[in-house]
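Removed from the display is one protein chain of the complex; every other protein chain stays in position.
To keep things simple, chains are lettered A and B as they appear, and every chain counts its residues starting from 1.
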Amino acid sequence: MAKKIGVYVCECGTNIAEKVDIDKVIAAVSPIKDVEVAERHKLLCSDGGKEFIKQSIAEHGLTHVVVAACSPKQHEVTFMNVCEQAGINPQLSQLANIREQCAWVTSSAEEATDKAIRQIRAAISRVKYHAPLKKKEVVVSPDVLVIGGGIAGIKASQLLAAPDRKVYLVEKASSLGGKVKSFSKLFTNMESGSSLITQEIKSLLDNKNIEVLTESEVEQILGFLGNFEVKVIRKAEGKEQNFNVGAVVLATGFELFDPKGLPQYGYGKLDDVYTSLEFEEMNIPDGPTGGKVLLKNGKPPESVAIIHCVGREEKDYCSKVCCLYSFKFDRMLQSQLPGVKVSHFYSDLCIPGKSFQKFYEGTKEMGVEFVRSAKTEVTGNGKGLTVKYETEFGKQDSSTTDMVILLPAMESSGDAQKFAEMLNIPLDEKGFLVEEHQLLSPVSSAVEGIFVVGCAQGPQSISESIVQSEAAAGKILSALVPGRKLELEVRVSEISESLCLGCKTCIDVCPYGAITFDETRRISVVNEVLCHGCGNCAAACPSGAARLKHFTFPQIYQELKEVLR
Amino acid sequence: MEEGFTPKIVGFLCNWCSYAGADLAGATKLEVPSSLSVIRVMCSGRVDPVLVATALLHGADGVLVAGCHPGDCHYREGNYYARRRFALLKKTFETLGLDSDRLMLAWVSASEGQRFGEVTNEFANQIKKMGPNPMKTKNTL
Partner (left out) sequence: MTGERAMTNKEQNAPVLVIGAGIAGIEASLLLANSGRKVYLVEKTSYIGGNVIKFEEVFPNMDCATCMIAPKQQELLANENIELLTLSQVEAVSGSFGDFSVKIRKKARYVDLENCIGCDACFDPCPVEVDNEFEERLLKRKAIYVPCAGALPNVPAIDTENCLRFKGQDCKACQEACMFEAIDYTQQDEDIDLKVGAIVIATGFSMFDISKTTEYGYKKLSGVYSAMEAERICASNGPTQGQIILQGGEPPKSVAIIHCVGRKEKGYCSSVCCMASLKLSHFIKAKLPEVKISQFYSDLCIPGKAYQKFYEEVKESGVDFIRAVVTEVSKSGNELAIKYKTEDGKENTLTVDMVILNPALEPGADSSKLAEILNIPQSKDGFFSEKQPDLTSVDTIKEGIFIAGCAQSPKDIAETVAEAEATAGRILSLSK
C-alpha cells in the first residue's frame, strides 16, 4: 500500500520560528519520497492546530504523520490521539523534537535549521517503518488470594471481598488471628488485642464472599497478574483445592529473632529470662499462667529489667516497634503489680510520630528507670539475675532484678522464604520480600500482581500493617475491576520463533521476569502482560530474535542513517 | 586535527532520565552542540553495541549513550546492562585498534539540564580535537 506522509512543522509562536527557517525546512522535506504534503502552522498543539492536521489528513488521504515541534515527552500522546481521531493508527506517527533539543539550544539560526531538517528527515524515514500496532486486552480474574490469617490478612480480605470479587484466605494454623491473639493490651490505648482480633474474625467469618481455608498451605502458584493458578493443600482432609485469582497478597507475618544464639543474655539457660512474646503470653487470661506475671518459682517479680535491641547488631536493622511495646509492658506490669520496679536498658529510643513521645514521657512519670547502655549482659547471681551494663562513656555498673524481658528483633516469618522461591520474588539480605520500589510502591512486590503487607514486608506496628493491607487492597481494586479487561502496553517485546536460538540470555536480563522458556518449542516467549517495553532483551539477543516493538533495529537504523547523512 | 571540521555526534538518550535532562537543558536555554543528533530509546539498556558500532561505521565521529544514574533506572536494572555492554564494547574497540574515546557513556538525570549541556559540549570539543572518524571512508552514506 502506498505510503502518504503528512509533515507538519510547528512555529510554536516564535519559539521555533525565530530560530529555525521553517520555509527552508518545508522546501527540504517536501521532495522526499512518500511525503505527500508538508505544511507549517503557528501552534499545532492548540485546538486549531489539531483540527488543521485532521483536515489535512482527510484531504490528502494520509497514511502516516510526522510532526516537528516540541519534545515527544510533551506532546507525543497529543498527536497520536489526533491520528487516532482522524482514522490513522496512532503508532504510525512520529514527533521530531525541534524545540527543546534544537531551537532552544542552538544559537546559530543556520545550524538550528540544519539540525531541524536532520531530525525531521530521521522522523520521516523512521515512520515508514512503523507497524500499526494494535491495543491488546486480556480477561482477568478479579478474585484474590490472601496468604496469612493474622490482622493484616484479615483486614485485606475484608476490604477486598465483594459479591463480584471472591477472596480466598489461606492460613496454615487451625485458627485465624496470628500474633495479635496473644496481645492482651495494645499500645497506646491499652485496649485488648485479643478482643480486637476476635471481633475481626467473627466479622470475617460472616462475610459470604470470603472463603477461609485454615490448616491449609499454598503449594503452588503459577501464572501472572490477572491470571494466577493456585494450588492449596488442605492438611486436615489431605485434599487439594485449585482455583484462579487475579492477585495475591502475602501477609505471612513475623517471628522473633531467637536470643539463644546470644549467650550474653542467658536466654534458655537462666531462669526468668523471657522474650517479649513469652511475656505477652503470660498476660493472656487463658494463657499458661492464667494471665498472671509470675517467675518460675510461682511468685510475682518485684523487679523487672527490659533489654532492648536484642539481636539488632546481628540483624542490622531497628525493629521499629519494640521501644513502644516495651512502654506498654511497663503499664501492664504496674497495673498488675503496683510498686514493681522496672528498668529499661537501651541504646537509642525510637519513638517517631506525633503521639509516641508523650507515651514515653508518661512511662517515665510512672517511675520507670531508663538506662542508656552500650553493652548489656545478664548473669545469674544465685538468688536472681544481675544485669551488667556499660554506658557510652565506658562506665560499668550492674543492678539486680527478678525477671528479664528481652526485646528481640522481628524477622520475617519462615514462610517468606518459601514464597520467595515459589513466586520468584527476591528476598533482601535481611530476609524480607523486596518491594517494587521502596518509596513509591511499598506494598507491591517485585512481581506484578503480588503484594506483600504487614511484617512480611518489614517490622511494623499493627496500625501500619493495617494501612499496608488497605494499600494492597487499593492497588488491587484499582487495577482489577470486575468485568473490565486489563489493557496491555502496546510497545512490548516479541521474540521470533524462527530466529530464537534458545540461549535464554533474554530471560536473564529481563527486569520483570516477563520472558519464559517454552521447553517444547525450545524458544523464549514474552508475556505481554508483564513486559514493560525496556528493550534489554532486544539489546542482549545475539540472533536478533528479540525485538522491541516500535524500537526495532531497522526503525532506529532509519533515524541513524538520516542524521549521519 | 582539521580546522573547520564539524563532527557528527549521535546521542542515544533514554526516555525517562537523559532525554528529559536534554529537554530541561532546552527549557533553560543552554547551548548544546548542534553537531549532536539525538535518538530516543526507552532505556539505555536498549542500546545494542551493534547499534553503536553501526553508527561509527556509518559516519558518526562520536557516539554518546546516556541513561539514568545507577539505581535510578525506570526499568530497575537496564542501565546496569548498558554499563556492562558499553565497557565490553570499549574494550573490543581497543583490542581492534579503534579509537574507543569516540564512545562515551554518561548518566544524566531528568533534573540535570546543566549537566547535559556540560557533558555534550565537553564530548563535542573532544571529538573536534580528535578529528574526523577514520572509519568513515568507505561506508559513509
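Everything that follows uses one rule, which is that a residue touches a chain if its C-beta (ideal position, glycine included) is under 8 Å from a C-beta of that chain, and two chains touch if they have at least 3 such contacts.
This is a predicted model, so every value here is computed, not measured.
Shown chains touched by the hidden one, complex as a whole: A, B.
Considering the full assembly, A:K430 is the residue among A:K135, A:K364, A:K430 or A:K485 that touches the omitted chain. Among A:P132, A:G474 or A:P542, the one in contact with the hidden chain is A:G474. Which of A:Y8, A:F52, A:F79 or A:F187 touches the hidden chain is settled by the complete complex: it is A:F187. Remark: the omitted chain is touched by one listed residue; of A:G13, A:G87 or A:P542 this is A:G13.
Although one chain is not shown, part of subunit A still touches it, namely residues 12-15, 43, 45-47, 70, 73, 77, 155, 158-163, 186-189, 191, 196, 199-200, 203-204, 206-207, 316-320, 348-358, 372, 391-393, 428, 430, 432, 438-443, 458-460, 462-464, 466-475, 477-479, 481, 484.
For subunit B, the residues in touch with the chain missing from this view are 16-17, 20, 24, 27-28, 68-69, 71-72, 74, 109-115.
Note that only the chains that are shown with their structure count from here on.
Spacing of subunit A relative to subunit B, judged by their CA centroids, is 33 angstrom.
Across the complex, subunit B is touched by residues 71-73, 97, 99-101, 104-108, 111-112, 114-115, 118-119, 122, 491, 509, 511-512, 532-536, 538-540, 548, 551, 553, 556-557, 559-561, 563-565 of subunit A.
The part of subunit B that touches subunit A in the complex is made up of residues 8, 10, 15, 19-20, 22-23, 25-27, 29-32, 34, 37-43, 45-51, 54-55, 58-60, 74-78, 81, 85, 117, 140-141.
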